[in-house]
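With one protein chain removed, the remaining protein chains of the complex are shown where they sit.
== chain A ==
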Amino acid sequence: MKVDSFPLLMVLLFYLSAFITILIYKNEIAKKIAMCSSAVGVVLSFFVMMETVRNGSFIYNAGHFEAPWGIELYVGRIEGIISFALMCIYLLISWSSLYIIDAEVDESRVKLYYFLCNILIGSVMGAVFTNDIFNAFVFIEVGTLASCGIIVVKNQKENYLATLKYLILSSLGSGLFLMGASFIYSITGNLNLSYINAELSKVSGDYPTVILIATGLFTVGLGIKSAMFPLHTWLPDGHSSAPTSSSALLSAIVLKAFVLLYIKILYRGIGVDSMEIELVFEILLVLGSAGMIVGSLMAIAQKELKRMIAYSTVAQMGYIFFGIGLGTKSGLAFAIYHIIAHAFAKSILFITAGNMVKKAKSKYIEDLHGIGREMPLTMGVFTVASLSMVGIPILPGFVSKWNLALETIELGRYVLLAVVLVSGLLNALYYFPFVIGGYFRDKKSGELDYSRRLSLKERIPLYIMTAGMVYAGAASNEIIELFKAALG
């Protein structure tokens, strides 16, 4: 077996299994097919990761057409590690969705849900691996339609409105992305990122404005899709109204793939040396800092649990854009590490929150007091994940925040250091009251109901996810070193 065809196999696997899922008559079999395909996906991505960690990056020509004409898949260490992490999270999310999806989605739509999930993860993997801007555009579009689908599958009034907002803003974003691609094509004549980089290093002096415009278009276009601060308005509605496992998927996986694509276009396509990139970096820094602060403040003001977690996503995406905006290789490595850290923690938070909301039959935080005594282990998992969000040592959220803070000191930018510290404190201000209220405050009405506890099989995926998160924190040095080595 040749490992270098595995990335393409992963994309094809998910697309094929998606179309088989929708043809199957019984929901149970459809669920099994979805689980099997994600398990195979984890195995394939594991081999891809081991290959990249051992031997560095490799390139696969889809259909054996050479690069400028055919579509290239570029798999470096960053892509390998991120794809493995995202695949593991996807497997665990779909595992825990097996037990909760029937309660949230009509029976006739369960198959449709797994169909959309498979399409979504296939296109996300495609967007992570591809080295071609236009190919990336098609994957983004397919992914956007599928992620709108997994919000609207719930068939409630507010889901339609949330999906509409998401779809209108993302079609705007993809329009801007395509416009950026056409600007780049007009001065380089290429759509392949490596060739674009080679051409731009020759002509960048002649067309500084065109390159700046194209970078701006990519920033706004992908910024809308990955919830960069002022463009995040679609996110809280969409992520809080979606079914539990869809919110986890959207928050943990979809946003991350778009950020990674943005990093690839910025560093491997346009190239940081070929233009006056400082302006873009400064804008990213300002927007990232604003997102970190405002997202947390908005989260504090929320009364619904899932909405609070959704606003926390805005704040955490702010950290990633902040890391990119620092403009140094190590800042970028910490931003990419934060992708993994946030993906693990946020999927745990959304799934436990969804289970608590389902058991307590109320989405408001004040009705959830005392839930920690009713479901102690589930709440415990939630607590560990929120500790990672706040930044408690060993857990991955701490590693990226600590390193970002150190990086700002190294660059001598103390205002930014203050931003990182303040936003860390703000994170504590909305996660801890919920955890404390859950464990120690009395229930608003009625006695404690211990029958609400999740059964063991429902908790196993959550435990594995927590173990994965702690492992990602413990192995952070090795992972970050690999990222730094891959960035050169």
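In this text, a contact is a pair of C-beta atoms (placed from the backbone, for glycine too) under 8 Å apart; a residue touches a chain by one contact, two chains touch by 3 or more; residues count from 1.
Methods note: contacts and distances are computed from a predicted model.
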Missing subunit (named according to UniProt) among the choices "Na(+)/H(+) antiporter subunit C1", "Putative glutamine ABC transporter permease protein GlnP", "Xanthine dehydrogenase YagS FAD-binding subunit" or "Transketolase": "Na(+)/H(+) antiporter subunit C1"
Contacting the left-out chain in the complete assembly, out of A:185, A:432 or A:463: A:185
Contact with the hidden chain (one of A:56, A:70, A:175 or A:208): A:175
Of A:9, A:145 or A:487, the one touching the omitted chain in the full complex: A:145
Options A:40, A:161 or A:212, residue touching the unrepresented chain: A:161
For chain A, residues in touch with the removed chain: 134, 137-138, 141, 145, 148, 152, 157-158, 160-161, 163-164, 167-168, 171-172, 174-175, 178-179, 182, 185-186, 191
